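What follows is subunit A.
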Amino acid sequence: MADEIVERADGSEDLVLVGIQRRGVQLAERLGRVIATREGVNVPRGALDITLYRDDLQTVGPRPIVGKTEIPWAIDGKTVCIVDDVLYTGRTIRAALDELADFGRPARIMLAVLVDRGGRELPIHADVVGRVIDVPRGGRVDVCVTELDGRDEVTMVIAGEET
Partner candidate 1 sequence: MTEHRDIMLRGGRLLDPSSQLDGVGDLLIRAGKVEAFGGNLGTPDGAQVIDCAGPVVSPGFIDVHCHLREPGREDVETILTGARAAAAGGFTAVCAMPNTDPVTDNQAAVGFVLKQGRAAGAARVYPIGAISIGQKGERLAEFGEMVHAGAVAVSDDGKPVVSAQLMRTALEYARTFGIPVADHCEEPTLAAGGAMHEGYVSARLGLKGIPAEAEEIMAIRDILLARLTGGHVHLCHMSTKGSVELIRWGKERGIPVTAEACPHHLSLTEAMVEGYNTNAKMNPPLRTAVDVEAVQQAVKDGTIDVIATDHAPHHNDEKQREFSDAPNGIVGLETALAVNVTWLVKSNIIPLATLVERMSCAPARLFNLPGGTLRRGAVADITVFDPDQAWTVDPAGFLTKGRNTPYGGRILHGRVGCTLVDGRIVYQRMG
Partner candidate 2 sequence: MSAPLGKDLLGLEHLSAEQISLILDTAEPLREISERAIKKVPTLRGATVVNLFFEASTRTRISFEFAEKRLSADTVNVATAASSVAKGETLVDTAKNLEAMKIDMVVIRHASSGAARFLAERIESNVINAGDGTHEHPTQGLLDMLTLRRKFGTLRGKRICIVGDVLHSRVARSNIWGLTKLGAEVAVCGPRSLLPNAMAEFGVQIFDRVEQAIEWADALNVLRLQLERMQSGYIPSLREYNRVFGITQERLDRAPRDLVIMHPGPMNRGVEIDSDVADGPHSVILDQVTNGVAVRMAVLYLLAGNAPALAEAAKGGDRQ
């Protein structure tokens, strides 16, 4: 995935990796480390919490926990690669695009996800995909990362049954 990101970004020079809270942040960090090893360039990393940009806040009941947003450098003119664990409806990415716009005007924004499970509700697609898994509506894909969950794992749940 790291190679593909660098390739699609036309090199790592102006590349910035922004992970979406949570798990996207850890994935961005890991991708950054891989890129550093391969390319010898330390790509800047940031974190984005999109909670405050969600379009369903008036209906979700108890407020979701707000995570940390950290974009410690100007993103104007950069190629920003948003990193997330699972791409589903596309609404999270929509919110992330809105939030990024409040930080500046990147030359280009890309999207890299570990899993694309289908089921889009918005015209959004990923530039780099780790794996495509077709999960029916109602099912769930859980990505675990060692940093948060103690293990690296992708599980798929369909109608309550673990596979």
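Picked so that all candidates are chains of the complex that A comes from, given by their letters.
Here, a residue touches a chain if its C-beta (ideal position, glycine included) is under 8 Å from a C-beta of that chain, and two chains touch if they have at least 3 such contacts; residues count from 1.
Predicted model only: the values in this text are computed from it and were never measured.
Novice: Name the candidate, out of 1 or 2, that touches subunit A somewhere in the complex.
Specialist: Candidate in contact with subunit A: 2, the rest do not touch it.
Novice: Please name which positions on subunit A make contact with candidate 2 in the complex.
Specialist: 49, 52-53, 56-70, 88-89, 98-99, 102-104, 140
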